[in-house]
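The other protein chains are all here in position, but one chain of the complex has been omitted.
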Amino acid sequence: MKSFILSVSCPDQPGIVARITGLLYEAGCNILALEQHVEDGELFFMRIEADIVESRWPLGELRRRLGELAGNLKAEFALTDRDIRPRLGVLVSQQAACLYELLTKQRAGELATDIRIVIGNHDTLRPVAESFNVAFEHVPSGPGDDHEAVMLKLLAAAEVDLVVLARYMRILSGDFVAAYANRMINIHHGFLPAFKGSNAYRQAWERGVKVIGATAHFVTADLDEGPIIAQAVTPVTHQHSVAAMTVAGRDLEKRVLAEAVKAAVESRIILHGRRTVVFHP
Amino acid sequence: MKSFILSVSCPDQPGIVARITGLLYEAGCNILALEQHVEDGELFFMRIEADIVESRWPLGELRRRLGELAGNLKAEFALTDRDIRPRLGVLVSQQAACLYELLTKQRAGELATDIRIVIGNHDTLRPVAESFNVAFEHVPSGPGDDHEAVMLKLLAAAEVDLVVLARYMRILSGDFVAAYANRMINIHHGFLPAFKGSNAYRQAWERGVKVIGATAHFVTADLDEGPIIAQAVTPVTHQHSVAAMTVAGRDLEKRVLAEAVKAAVESRIILHGRRTVVFHP
Amino acid sequence: MKSFILSVSCPDQPGIVARITGLLYEAGCNILALEQHVEDGELFFMRIEADIVESRWPLGELRRRLGELAGNLKAEFALTDRDIRPRLGVLVSQQAACLYELLTKQRAGELATDIRIVIGNHDTLRPVAESFNVAFEHVPSGPGDDHEAVMLKLLAAAEVDLVVLARYMRILSGDFVAAYANRMINIHHGFLPAFKGSNAYRQAWERGVKVIGATAHFVTADLDEGPIIAQAVTPVTHQHSVAAMTVAGRDLEKRVLAEAVKAAVESRIILHGRRTVVFHP
Partner (left out) sequence: MKSFILSVSCPDQPGIVARITGLLYEAGCNILALEQHVEDGELFFMRIEADIVESRWPLGELRRRLGELAGNLKAEFALTDRDIRPRLGVLVSQQAACLYELLTKQRAGELATDIRIVIGNHDTLRPVAESFNVAFEHVPSGPGDDHEAVMLKLLAAAEVDLVVLARYMRILSGDFVAAYANRMINIHHGFLPAFKGSNAYRQAWERGVKVIGATAHFVTADLDEGPIIAQAVTPVTHQHSVAAMTVAGRDLEKRVLAEAVKAAVESRIILHGRRTVVFHP
């Protein structure tokens, strides 16, 4: 490991930054980026990107000392190798926009991830995945949970770190959600918490809102209630029909989903309760 | 009357524009601006600004012929003299930002209205109103409805066309609302329909949204459910405390309230059901 | 022809709307959308979408009468069949984002156009075009103008109505530009008129701006001086390196180019001088 990301969550207390950065300095690490946040005067969060310039200690020693310090601070530490790209599994139905956005950004070097598998409950988007040399599996949704078992097996075989629901139009069971707790991101086509559930654009049209939005969030058992990672909005007028809102919203959806996935693969998100800390890129 | 605004609502049918603009042409009127909207293929809305260039008919004749045409089209017509400025009554509590916004824009010539009276349930903003030479009345909110009777009397005496709740922090009774049905605008400090009621910013903080908003809407008996006129939003991050959201939101509130009041005084709003048509300025 | 778009430009004068809509009403046409604009009190512009409901006259007669009226109003009329999709030729270099945006939106039914040919001065994007079943031609840029002659021949053979420069990184000669005058759209990676020429993001970084933008414009002989069709912007901070601005800008570029192309293929643009009237979708 030559370069890492260190994420920290702990109760706020004096000396946190000094003690952690002091340890890294002693270990011969050079900090490239550091961002910290104190929530409500009580909780401390920090993200550090650092290079191991002079490797004064073996990696095990660095981990041991960080673990010791974490204990003293009552902190949770997460250490991620910057050179290992997280592996993605993407679930889709028939809408192509979000999938294209992820694939083109990945290929353009904007998403440091490895897209291992695309699973569709329709076969429609197979050519899209395959034109990017990404494996596609068609797993039709059944009335029971059998298709979920198949998908879990495929995702496990692909050793996926993060699951992305890129306009996958089926509800997943609590068991499926639990298998990827805090590691599954959905894009909702509404400005949550308004307009939950399906037909968000019709709901928005009927309510006569003047701004529509899209929301990327972690998936929890409670549908559309998961912690929000990113949101984007665009103004609409009385001239927008439901169809026009849907088209305008599609642009938001793909943009905001890519933004959330980018934050996740760059280890920039810390979850606590229903809130997320999303550090700057 | 030298110049007018004509608003039209009717079932969609062939020839509406031709027949109305034909009549105005015949009457010697010159159209300055015309905007139309067909909703869902069924309802037709139009707004025309026109000058009476050569007064070929007496005004009564123009009105009579428009009324006749309205009958044929099963339309509702509203004819407004552009040179008569609507009269405003503003209700406030202690927050100054919205009131300043309305007063400064009115004075700068951006709001073609006559602000006749400001009523506060606190006396705090009296110097603000008075520094703009606008009458201020202090009507403390009581437990009963007596203060509403006082306010209705004051508003009636000031011959107010439009009532603006500029962060007036009290709920008004159904009777009060009915007295100014479709003529009373409120600013809500949340992105409706999310975060109804009070403490919208705290609700937003707890839900962890990444965008906050403000909503100007007509006041109906059903609180925070009135037809939306204008909304504005601004991005927030985990770094925004409730207090920081409140400050950021205050800028949205004043902006969006002024936008909605401007639309109202320029007769650019047509209400139908819970939706509004807001024609361009 | 069952459905058409009528564009009108003429000196402002009384009765324009009445006379044109009166003629259409007489002809048995039903207006679906009408938008008009008076510029500086002098120039009148209008766009009408209409269905021919009852074909009372042969199409030739409608054209003849419209021509006659145009003569009386000293107007330029353009009548476009709504069911004929304009044909596009797209010029690219190596950047894929804009090309994908056009192809995916076209396939999703959001761009009512027929993409006939993609020409690249590199062969890089051939697989992209071909995965959408669009012809791709590789025409390397030479030091002379020979490659332009080849491209003009290819575009002519494909009967292209509109040429789109989707991050085509070469300057075209005046002759090439003249061949597609008012029918060629470029995307510039800066907020024109600031940051003309190449390296717009580096220029922006050095000037330390806090907002970056992208501009879609008609191509004229004078580089980066053509009439602007659409612009979009996004905030940046000191944290954005040139590379980060480039990535953020790429999202703007594809969005704003697609918006401009959509306006063009829907006959929503009227050019006059250096300004454009872009009617609402």
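When the chains are written out, they are named A, B and C in that same order, and each has its own residue count from 1.
Here is the rule we go by: a contact is a pair of C-beta atoms (placed from the backbone, for glycine too) under 8 Å apart; a residue touches a chain by one contact, two chains touch by 3 or more.
Predicted, not measured: the structure shown is a model, and the values here were computed from it.
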item	value
Chain not shown: contacting residue from A:53, A:84 or A:243	A:53
Residue of B:75, B:96 or B:115 in touch with the missing chain, whole complex considered	B:96
Residues of chain C in contact with the chain not shown	37, 39-40, 191-195, 206-211, 213, 227-233, 235, 237-239, 241, 274-278
Interface with the unshown chain - residue positions in chain A	14-19, 21-22, 24-25, 29-36, 38, 53
Touch list for chain B against the chain that is not drawn	96-97, 100, 104, 107-108, 110, 127, 131, 239, 244, 247, 250-251, 255, 280-281
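FYI, only the chains that are shown with their structure count from here on.
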item	value
Both-way neighbours, i.e. chains that touch chain B and touch chain A	C
Chain whose Cα centroid lies at the greatest distance from that of chain A	B
Inter-chain centre distance, chain A versus chain C - centres from mean C-alpha coordinates, in Å	36
Two or more partner chains touched - positions in chain C	none
